[in-house]
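One protein chain is absent from this view; the other protein chains keep their places.
What follows is chain A.
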Amino acid sequence: EVGKMKGECFRPLGRYDFLDLGEVEENTQRAQLCRTIKRFIIDPALAKLVTHHLGPDLEESKAVIFECNPGPGVLTRTLLNSGAQRVVTLEGEKSFLPDLQALECLLDGQLEVVHCDFFKLDPMGRGSMRPPAMYTDKLFTDLGISEANWTDEVPVKVVGILPQRIERSQLWKLLYVLFDRLSIYRYGRVELNMFISEKEYLKLMAKPGDMLNYRAFGALWQMACHIELLHKEPWASFVTSSKYKLAIPKSRLPNDNLCLVRMTPRKDLFSASLTPSNAATLVMMVKQCLAKRKARLVDRLNMWSPDSGPKLLKEMGMQEDVLTGHVYPEEYKQLFELVDKSQEFTQSWLYEEVLENTQKEGWI
């Protein structure tokens, strides 16, 4: 309130003016009015903690912060309060926009508000594009962010909560665009700081040998990104827009928390032999191998190109009878690089198939 008054009367707020976060009660009520079912960060302490993890040097960092679906804007204000240089809020819900836009007016360019749902960027269908759906290039061009080299510093940090219902398909979609360097990853190594459910996090981080949970999904993410668990927060700390409690998905795995996970794409992901143009083949290869974790790797390879399995394994220094579920993500990457170099695989039929399948079935 103070901020607003000032803004109207005097001048844009400077970066050192403190923004009032508003009453918890009131923010909770507003969040609950949201028409789609979402979770929100309302608790100031939680907002502070997230901000802290995005730091420590928010004031120095040049990376733009994308905040997904801020709702009443508690985290937004906290970020600004701790001196973030440039925050872009991507709000999909129209009802929250006026308030955020008012805040935007008050500030001197530290905050930009866009009517856009981060999780609806670059949809697959050819339906009419109306906000909050959007193409990435429009978003980035409007914001004046240009394409960057892969090895450059992180240009954008995204912070948000993955919508529960599409959690997994979103993660797959991000994975595909990452390997293809499409969508947001055209603009460099975008860093994700996402709250995801604990079970999904555990799957993401499953290690070889865990035959139940170690799957292509985790292996590929681990291969592509440096993954860090920043914080665990009980589900109850978040405010849900639904009148009823949003049921917490059941799982064999523990699932008591939402986990704030940082996924930073690896600088050395792409190399001479692994490029965005053949990465889809790698993705396919890993998916095929890990569809059955107790199969022997050599059989899979032989299927691709008869007799080449033992040779490749020897080159890799692996046991002949190694199971696909025992191979580390980095090893899969190396294996692919060998395969890609090998002459024998050029005539492999699977090589052709791969391109087709990932594209057709890959997204969502």
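Here is the rule we use: a residue touches a chain if its C-beta (ideal position, glycine included) is under 8 Å from a C-beta of that chain, and two chains touch if they have at least 3 such contacts; residues count from 1.
By definition in this document, contacts and distances are computed from a predicted model.
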item: Per UniProt, the name of the complex member that is left out, chosen from "EIPR1-like beta-propeller domain-containing protein", "General transcription and DNA repair factor IIH helicase subunit XPD", "Serine/threonine-protein phosphatase 2A 55 kDa regulatory subunit B" or "DNA-directed RNA polymerase"; value: "DNA-directed RNA polymerase"
item: Full-complex contact with the absent chain, from A:Asp137, A:Glu153, A:Glu228 or A:Asp256; value: A:Asp137
item: Contact residue for the chain not shown (choose from A:Pro234, A:Pro254 or A:Pro306); value: A:Pro306
item: Sole contact to the chain not displayed, among A:Gln101, A:Ser237, A:Thr264 or A:Asn278; value: A:Asn278
item: Absent-chain interface as seen on chain A, which is shown; value: 127-128, 130, 137, 147, 168-169, 172, 180-182, 186, 275-278, 287-288, 291-292, 303, 306-307, 347, 349-350, 353, 355-357, 359-362, 364
